[in-house]
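Just below is one structure, and these are the notes that go with it.
Shown here is a partial selection of chains from the complex, left in place.
Chains: A, B and C, in written order; residue numbering restarts at 1 for each.
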Amino acid sequence: MRRKIPAIILGAAGAVGQRFVQLLDHHPWFEVVALTGSERGAGRTYEEACHWVLDIPMPEWARRMEVLPTLPKAVDAPLVFSALPAHAAREAEPIYAQAGSIVCSNASAFREEADVPLILPEVNPDHTCLIHRQRRERGWSGGIVTNPNCTSTGMTVTLKALKDAFGVEKVVAVSMQALSGAGYPGVASLDILGNVIPYIPGEEEKVESEPLKMLGDLQGEAILAAPLTISAHTNRVAVADGHMLCLSIALNRPPSDMQEIARCLADYAAPQISRDLPSAPQPPIRVLEAPDRPQPRLDVHTGAGMTTVVGRVRPDPIFDVKMTVLSHNTIRGAAGASIYNAELLVKQGIITDEWS
Amino acid sequence: MRRKIPAIILGAAGAVGQRFVQLLDHHPWFEVVALTGSERGAGRTYEEACHWVLDIPMPEWARRMEVLPTLPKAVDAPLVFSALPAHAAREAEPIYAQAGSIVCSNASAFREEADVPLILPEVNPDHTCLIHRQRRERGWSGGIVTNPNCTSTGMTVTLKALKDAFGVEKVVAVSMQALSGAGYPGVASLDILGNVIPYIPGEEEKVESEPLKMLGDLQGEAILAAPLTISAHTNRVAVADGHMLCLSIALNRPPSDMQEIARCLADYAAPQISRDLPSAPQPPIRVLEAPDRPQPRLDVHTGAGMTTVVGRVRPDPIFDVKMTVLSHNTIRGAAGASIYNAELLVKQGIITDEWS
Amino acid sequence: MRRKIPAIILGAAGAVGQRFVQLLDHHPWFEVVALTGSERGAGRTYEEACHWVLDIPMPEWARRMEVLPTLPKAVDAPLVFSALPAHAAREAEPIYAQAGSIVCSNASAFREEADVPLILPEVNPDHTCLIHRQRRERGWSGGIVTNPNCTSTGMTVTLKALKDAFGVEKVVAVSMQALSGAGYPGVASLDILGNVIPYIPGEEEKVESEPLKMLGDLQGEAILAAPLTISAHTNRVAVADGHMLCLSIALNRPPSDMQEIARCLADYAAPQISRDLPSAPQPPIRVLEAPDRPQPRLDVHTGAGMTTVVGRVRPDPIFDVKMTVLSHNTIRGAAGASIYNAELLVKQGIITDEWS
């Protein structure tokens, strides 16, 4: 067996950073060699620096690891996972990319840039080729590859299956999003206990634009955004993990019936290259028939939190079909997404262990 | 001062029945003379028969009142409030109506019947004239007047204001509904703690059809449903009181800007006859400017729970406008609605105290 | 009618500060003339500086009031309410007291000092005389009067009634405390949703010591602490308002039966001077007989949030009696407590409007 690829986690103490630590525990291909944190955390052990919020205990190897400052860059590694907030990512990620690391980033900082791949391996693995343009134009030996916002994720996987079979024209998307999506400490308990907050800053803009890039066509070294309009309402609810989305969708070709839609979703297979990666969701989409599902509490762990769960597929009196979609926001929608992307990049030969 | 009109509450021990008891405490026009309950409750005092779930104490006059059986009818009164479930309402309400009572009903049993008024006083007070046809065709000396489903209520008030100013063509409506809407014991705590349930039996059908009747035009003694299409997704969330709705709306005439929409909502005035009734919401619609409002916990008590609260008025990339609407589901959307209807019927001379 | 006494609120933007603003709206004796805040808030209007968390709208007079810095002191007033955190209180309150204001403080900073009154008007109104020693020893023309920690409050009122009738020797007290007791933003939602946190820093120490001072005897100008031992466990639960306490109590004289205990609590009357003040709880203690009460959601508003609610009075197999106590932590246990203290001080002539 080949040796594992060394990986760094930037911003390891936050809610998404913790998910990276947990999901990379016993990862077959990657081995965490360094954890970074804010100035306040740097110099302490991970156990001291981190208010662990997961219901799975912190891995032993992480407890005693010293938290390093994110900048100035102290450690080299072929692979960098970034759980940084957007402003910190904007500063730090280019420095790591320039030094030769492939940065698999969950941050929003570079997602919309024309030369930065925004990837879901079961949707658009071919878009990773933007990294060559990125390296050329920016003079980097490494590069940045991003995954979408947690709310865009489940929607985009669903829309990809529908687009391939029917074409998608319009989507009204209303989310009910989990607390872990706001990080830690995130939402104050007094604000959300027995309540709904109908606003998440910057979220609707991301949900309306990111899917268009991912569902777009690659033309040379540019993405032509998919000709699709999304209208989003994003809400915060008192759920720990699992973003729910109510979708009303206008298709280009009307389906013969709802069974055809359900089948198209349930049968969706990721592109060949993305199917058998360690974090590949099995299956990519699960369609539930019970009328009251999916539910975050009961279904969020489907496919180890990587599967997109769809239910309530039924006719829409205005558009063609409506449905409810659930996706685990810190696994499929954040840390798991970056890791799945990194696995794809290994398979594509963009990340290698011949680095140091 | 004239003497108060005697009123009966059918199904007084349930969650909506309790709201009737609370809202009719010290009502200036109505006096509760009898409470009815299921066979199990009948014969006990209201205090014994009722698991009181409101955070306002049970009124003293209600504690010692004996709960009577709903049927056979033992008591006569000019006014009957019905908090019965649909199947019980279908049996009992006609018996009271035939005997001469005006039944102001929160039940869904008769809402869709062509000769039964479905009323929101700030929307369609003229529709009460259907009661004459109802009396004639059914041979009743009293009658049944209904109010809509709790989720339809806030939406219909909002759409009425928009329809008058712009015309309304299509609405995608996604609800996040409170637990009290399911009655008591209603939703099991294990099902909703930290969870969302994306399904409420029968609810979407009501939300898609009831507004069309209320927004329809009276032609002779029939209602011509409004030419409007609604697509609804209804969800249950862990909130005690207050139904939230995310609306995406296509108008007939595009607004010049969002200010015009907000102003049209904020300035909406109920028809003259409904304005100064004791339960009339002041104002009918409140428009909030803060980007994260309305919220159930903070805004549900606006206008003593009778005001429809609107926020997040903004352009919709598919339709014309999107917004969030909040309405108190057991006050404006249930007991308060029936009481406001009864006040309207008094003003119209349909309910009188010259009855006995 | 005499003119109202001008009052300042220090730390007005926090959770307790907001309660002061709300409870002083339309107060018959006091008028808020200034609000202070942290450096960050100062210079903005109260509406801008404050994330309002109460479900009652912000009073109109407060919205446009400019938030002043707490220090350096810019405004004089005979009465100052302090909602400052302990460290800020330790610095600012003496400055106001020296300048002649009576500071009615909810902060813990000075509670335990020998010359500072720690007051519940229905328990120990005579302890206010410590203020003369305080003025003499510290050279202040005003003074500081404190109210206890929110968890000590309901327990001390209960123990006072029992002490007068039976004597109290030992108390095991286990709390289940509301989120608003931690201020805003306070407890992170991810930490408490579907959870219990069995620790509140510094809380058990306060609960074990403050009641001893309040239940102590005044000897000259010193308090002799009550000869009573308290053992406290303090827990945080997912409740918005209302601290619950399970008490197991050893008395000096055994009661003849539980009725005697319940009667002694229900009949407890505050000392004459404290009975008819505007914020006096009516009644001081309410005893509930239903086996499953008190509950925060149903009972926290008893007596406008000023009444201590007791239930489940029953024999204790180790000590003499056990019971459950509920008290509104931001009204009776914080802002309402300071206001009730200020009213007592007016009645005692310690606060006057002949000040400026």
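In this section, a residue touches a chain if its C-beta (ideal position, glycine included) is under 8 Å from a C-beta of that chain, and two chains touch if they have at least 3 such contacts.
Since the model is a prediction, treat every value here as computed from it, not as a measurement.
Because only 3 copies sit in place here, please give the count for the whole complex.
Copies in the complete complex: 4.
Rule of thumb we're sticking to: only the chains that are shown with their structure count from here on.
Suppose each chain is reduced to the average of its Cα coordinates; what separation in Å results between chain A and chain C?
Averaging C-alpha atoms per chain gives centres 48 Å apart.
If you average the Cα atoms of chain B and of chain C to get two centres, how far apart are those centres in Å?
Comparing mean C-alpha positions, chain C is 41 Å from chain B.
Using mean CA coordinates as chain centres, what's the gap between chain A and chain B in Å?
Chain A and chain B have C-alpha centres separated by 42 Å.
List, in ascending order, every residue of chain C touching at least 2 other chains.
Within chain C, residues 53, 193-194 contact more than one other chain.
Which residues of chain C touch chain B once you look at their complex with the stated criterion?
52-56, 193-194, 297-298, 300-301
With touch defined as at the start, can you tell me which chain A residues reach chain B in the complex?
Counting only chain A, the residues touching chain B are 170, 172, 174, 176, 193-199, 201, 208, 229-231, 233, 235, 237-240, 244, 246, 248, 291-298, 311-312, 316-319, 322, 324.
Once bound in the complex, which stretches of chain A touch chain C?
Touching chain C: residues 15, 53, 179-180, 184-194, 238, 240 of chain A.
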